[in-house]
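Below is one structure, written out as structure tokens, with a few remarks after it.
Here the complex is missing a single protein chain, while all its other protein chains stay put.
Let's look at subunit A:
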């Protein structure tokens, strides 16, 4: 079974020879400095050059880190396409938003529509096309920032979060607009060759929003996004990653029409499997451990995550760029070994 078959089957809950070990990309960063050195492709250049972006994504697979390709390496492209000012970061820092576009939710009409074929969005599409040409045995994960995270990159987040309560009509119109943009970018990624779409919405956590707003905004617009993407291919697997504690919003989370959910290491896979029956669980090896513990400890932690019933083994969050290759490779090695023992 090759990596692509394995992941696509696992995402649909079908039988596989063993669990896949992946890291989607996007917010779920899978690139570390040591890998950049090996591949001789570095941030921030890899954010603006499709050949370098594809090359670095491929290195993740070739150097035995994870069993997938994934682009892009940040979560700022969507907001940038809608007018936000982005600092592309450095070899260690990811790109991040430094300038918002609107001061008030009611001004959402001033935002430019997300152009999925322009600027850095095009870089991502071109990188996916390069990866697609290269090999068809490795699954390509296209990444989208979630609706709440993109919205909170276009306006000062405090004003945004308060607006969700106070100016609901504007807030919903704004969110619809953002989500439409995301659908167009996601569709373009699928057309370019993405096999899976991962949506990461760290700013849409239940810890910030509470169950009511989580339901009203995160569930509504993530579902709208998923439905939009499914217009192209109803079977296309969708992964959703949301940060933070989940116990207050499990009920709402169950309404999200994703195939698979990825969580922080703070969330117990055992517990989430119980309260979200029928959902595929991805995760959740501590990224803290991946950066600061040794390979032996990583092997133990990865085994525990497998024993807890995680269907697809992955880091719990984006990797710190200073994590060692050895630690990341240890994770994959232990997952690969499991097939021999099974």
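In this section, a residue touches a chain if its C-beta (ideal position, glycine included) is under 8 Å from a C-beta of that chain, and two chains touch if they have at least 3 such contacts; residues count from 1.
In this section, contacts and distances are computed from a predicted model.
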Protein name, per the UniProt record, of whichever chain is missing from view ("ABC-2 type transport system permease protein", "Methyltransferase cognate corrinoid proteins", "Succinate dehydrogenase hydrophobic membrane anchor subunit" or "PEP-CTERM protein-sorting domain-containing protein"): "Methyltransferase cognate corrinoid proteins"
Residue of A:143, A:272 or A:287 in touch with the missing chain, whole complex considered: A:287
Full-complex contact with the absent chain, from A:164, A:199 or A:313: A:164
Selected from A:9, A:248 or A:273 as touching the chain missing from the view: A:248
Residues of subunit A (touch criterion as defined above) contacting the omitted chain: 29, 87, 89-90, 92-94, 96-98, 157-158, 161-162, 164-166, 202-203, 206-210, 213, 243-244, 248, 264, 287-288, 291-292, 317-322
